[in-house]
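Omission of a single protein chain aside, the complex is shown with its protein chains in their original locations.
Order of writing sets the labels: A, B and C. Residues in every chain begin at 1.
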Amino acid sequence: MNIIVDKHATGVKARSTQTIMLLVLLALAPGILSYTVFISPLVIFNIIFAVCSAIALEWFAVHLRGDNGLNSIKDGSIALAAALLALCVPPALPFWQLFIGVLIMVMLGKQVFGGIGHNPFNPAMVGYAALLVSFPQSMTFWFTAAEWSAMGMQKPPLLSLLNAKLSLDIIASTPNIQWDGLTQATPLEHARSLRLQSLPQSSTELNQRAFGSGWIQTSLGFLLGGVFLLYKKVIRWHIPVSVIGSFALLSLLFSTNSLSLPWSLLTGAMMLGAFFIATDPVSAASSRRAQLVFGTGIGALTFVIREFGGYPEGFAFAVLLMNLSVPLIDHIDLLMSQRA
Amino acid sequence: MSTFGVIAVVALTIIVLIAMGALLSYLSRTGSEKHADPDAELIEAVNAVLPQTQCAQCGYPGCRPYAQAIIKNDEPINRCPPGGEQTIEQLSTLLGTPVLALDTSCGQQKPEQVAVIKEDICIGCTLCIVACPVDAIVGAAKLMHTVIADECTGCELCIPPCPVDCIDLIQPEQTAASWQWPKPAS
Amino acid sequence: MGMFGKEKKACMQGPLLFGFHGGLQLQPNKRALQNSTDPITELEAPHELVIPLLDYNKNSIAPQVELNQHVNRGQLLAAGIIAPATGQVMAIEPRHIIHPETIKANAVVLEVDKASDNQSVHMANQANHDSTAWDTQLSAFLNMPDNVLQQSALYGLGGAGFPTASKLDAALGGIQTLIINAAECEPEIACDEALMQTEATHIARGIDALVQLTQCRHCLLAIEDSMPAAIDAMSAALKSINAQVKLTVIPTIYPTGAESSLIQTLTGRFIPHNEKPSDHGIVCFNVATAYALYQAIGGKALDSRVVSLGGSAMPNPLNVRVRFGSSVEAILLATGNASVINTARLRAGGPLSGFDLDTPQVPITAQTNALLAEPCITETPAQPCIRCGECSDVCPAKLLPQQLHWYAMSDDHEKCQQLNLDACIECGCCDLVCPASIKLTQSFRYAKSKAKHIAQHQQKTLDAEQRFALHEARVAKRKQEKAHAIEQRKQSLKARSKPQSDQIKAALERAKLSAKSKKPR
Partner (left out) sequence: MSEYALIILTTVLVNNFVLTQFLGLCPFMGVSRSLESALGMGLATTFVLTLASALSFVIDHWLLVPFNVTYLRTISFILIIAIVVQYTEIVIRKRSPLLHRVLGLYLPLITTNCAVLGVALLSARQHHSFLEAVLFGFGAAAGFTLVLVLFSMLRARLNHANVPIAFKGNAIGLITAGIMSLAFMGFSGLT
């Protein structure tokens, strides 16, 4: 068939899928940088490991279907998903567990549905949630560079930590490190455990702790990247604003946490999630109005799970829950616009 | 358990059963006003899916009789060659039955076609006019007959009775009005 | 708003303009005007003209001329189709028509009689320049508009080719706003701009005639800000004849020229696809149609149009006025562009709304506004959709192209209707911004034509069912009648045999009696 719309004659050059993915990866850079500096340099290893294994698995899966595996790697979507997964898991997660997460992400999150554009769920969040329910201990095992010094302890050399990451069980394999002395908790988990034990919570102490842990700095890095994406019009404001807005509103009204609002927005995965994860166009709702509903749902569910649920951070589950509601949201949105 | 208890249980059971019965009779009565014959509605729905070629390849004299047979006698839904896979699929979603492969003993699915009479050979025997289920052939005894192409369903029923084999089935020609945009390669 | 959000803001400027959703700012690229000194070059009628016998809905119509008949320029060939030149009917046979895929349609083939044709051109020009006659002609037209409209076979020159007479019929009475569309937003097309530069006064008179005919309250002439020469010429012309027309300069955003977008820009009203502008007291005409009306009032039928020759591979781009039925090949030969026939990709219409041609031996029609020559390219294959939503940001019909594409490709026509596919104006904006190079517009065209086909098929199915029911009823009735007739015949036989048997009985009785009476004897 002949050419229907002659793009060349109009001189318009559209941004390719590849460019979009590369821009998002670029926008992750400030967040990754502050993560490395303020939380743990191990994240670099996690990212490299996750991206490489994801690319290999993607190539393998596409190859199995008899298609050209290189084409689907080239668009960069799987590298982005792998980087996001690596940024969500604790830095000390053993490599074999991370590999299982990547495997689930690529195979069950993406390829089984037909690859890019067909997956109803956010692949990175499928991998993350699967890891969280499978390895609850290592998936809630956080420590940060700042905490080492705060506890007045000698920071173990990077090499021995890497060595530990290569082993099956990080705690058993490093007897020379006093793991028990560490808090092993993100500020969110700490606040939650205080609340559950009905211990007195001091707002300033919690806030300081959150800052000291490096989470605030890292979240600011992701926020910066998110603003960059908004500026470059890679993402639209609807999802991030509705996610953060609904979460903030509910926190203001109902929170029993003494972590102050800006702090609770800047600890945990809120910034990374609102700008980089929830905005994944494939698994998000279609129209702008439906996207507002989608984002509001994510914010609200995150709040509910954080506040009342069994997990300190509910972002991944909130995204998955809203992902599975997307077809219904789109359907209702369509019915409403038809009536209008 | 006291006697009172037993009486209470029995009374309760009776009350519940009466209430249920009343509700049931109410619901089915109000319902039945809308659906005097539940089968008729289904037959109508099935008939709407069938291609209406009236070709009788299914073994029934037309599409409606086949629709009736599907609903009343549980006739399989795969006996319609002109409708082919698409019709079978539509019927299966309509009736909630599994998708079957076309029963080839009834015939093969063919592309859209219309009958054309070779007018110089036609002897005007009127046999095809009698055979046509949709009255798409016009003509009078001993005069030439012709097919109204717009009305012809391509059912082939006019072919066997023709004594001089002057009827052909052709694929309708592409015109500016019937042209369709091709599907882009995905 | 998206990647091209700035354009929308540009659209909002000025107190009277409203703007529309989406759209794209494209480079005008009007080679046809830039490279030549003369805005419009008049082309002589070629040796042979091919006039397809198709109506507005592309259905075949019967010819009203015979083989070898001599026809004069302006004479009716079939209902609504006139001869574009004086000549002889050489054949009435299926010929290739200008179409995305090579197909044939029944056509009248005219051999042009050059000498008498040139005579007609001369006469027509003389009539046109006789300005004192205009007022009498105009009042004659206003008294009996139908005469002129029918004789001159006017149809819209914007692209859809809708018969002007029907449009005016539907619109007459209750028209508030008359819009003259001179927004030529698609790149490469410059035919309207060239026309406005050369024939401003005549266009102004045509518009004035429309204003007086429709008795509208306001008349707006919309010209894009990218054509200052046309704006100057038109404003001077309108002033000189003192026409009640407001010239509105609108921003150059594709697809402002589409009727719905233009109405929205000028009036702020969004007209749903299943309603006509005339339902809202608005009617739109193309500026070239206004010019054609001017000529028709002067007694000259619509038999030619301005075509922009452009495209990056066209060696000699220019605007030409050609007769309908001239073949693309003849036009290219006459303008010194013959080299592109074998080396470049030929395209009828603009880069977005047009289509590629398989062969140059096709006749142009009233809808052919441009002929482009572009280098042959291989298109990037489509990648999977990542639902990024760029397409819905630029869609002037406010649709969700990414969802529509899914359903269009999986032939879910019900869902397509739900998503309002019929509102798509096929402007091609979504294709231009798609990061995955998906052929969205083609899939919508496919789904639309398929849905139309299905609807036709369903109608046929319904008819077949009814005819079958009637057939069955008739057969049953005949059977019953036959049975009834047999029964009657039996009855009547019985009835006839009854008196007989009585007679026999009586005879027997009598015989018996006589026998008895004889006995005593």
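Here, a contact is a pair of C-beta atoms (placed from the backbone, for glycine too) under 8 Å apart; a residue touches a chain by one contact, two chains touch by 3 or more.
Note that the structure is a prediction, hence the values are computed from the model and not measured.
Among the chains on display, the ones the left-out chain touches in the entire complex are A, B, C. Among B:G96, B:P111 or B:P163, only B:G96 touches the chain that is left out of the view. Which of A:F45, A:F121, A:F228 or A:F303 touches the hidden chain is settled by the complete complex: it is A:F121.
Along subunit A, the points of touch with the absent chain fall at residues 65, 108-109, 111-115, 118, 120-121, 126, 129-130, 133, 301, 304-305, 308-311, 314, 316-318, 320-321, 323-328, 331. By the touch definition given at the top, subunit C reaches the unshown chain through residues 384, 406-407, 409-410, 412. Mapped onto subunit B, the interface with the missing chain covers residues 1, 5, 8-9, 12, 16, 20, 24, 27-28, 31-32, 34-35, 38-39, 41-42, 45, 93-97.
Definition applied: only the chains that are shown with their structure count from here on.
Centre-to-centre separation of subunit B and subunit C, using mean CA positions: 37 Å.
Computed from the mean C-alpha positions, the centre of subunit A lies at a distance of 54 Å from the centre of subunit B. Along subunit C, residues 100-101, 439, 442, 445 each make contact with two or more other chains. Annotation for subunit A: residues 1, 4 touch two or more other chains.
Contacts from subunit B toward subunit C in the complex involve residues 47, 51-54, 62-64, 132-136, 150-151, 153, 174-186.
Subunit C meets subunit B in the complex at residues 52, 54, 57-60, 97, 99-101, 103, 105, 381-382, 409, 439, 442-443, 445-446, 448-450, 453, 460-465, 467-472. Considering their complex, residues 1-12, 14-17, 19-20, 75, 77, 115-118, 233, 236, 281-282, 284, 286-288, 330, 334, 338 of subunit A touch subunit C.
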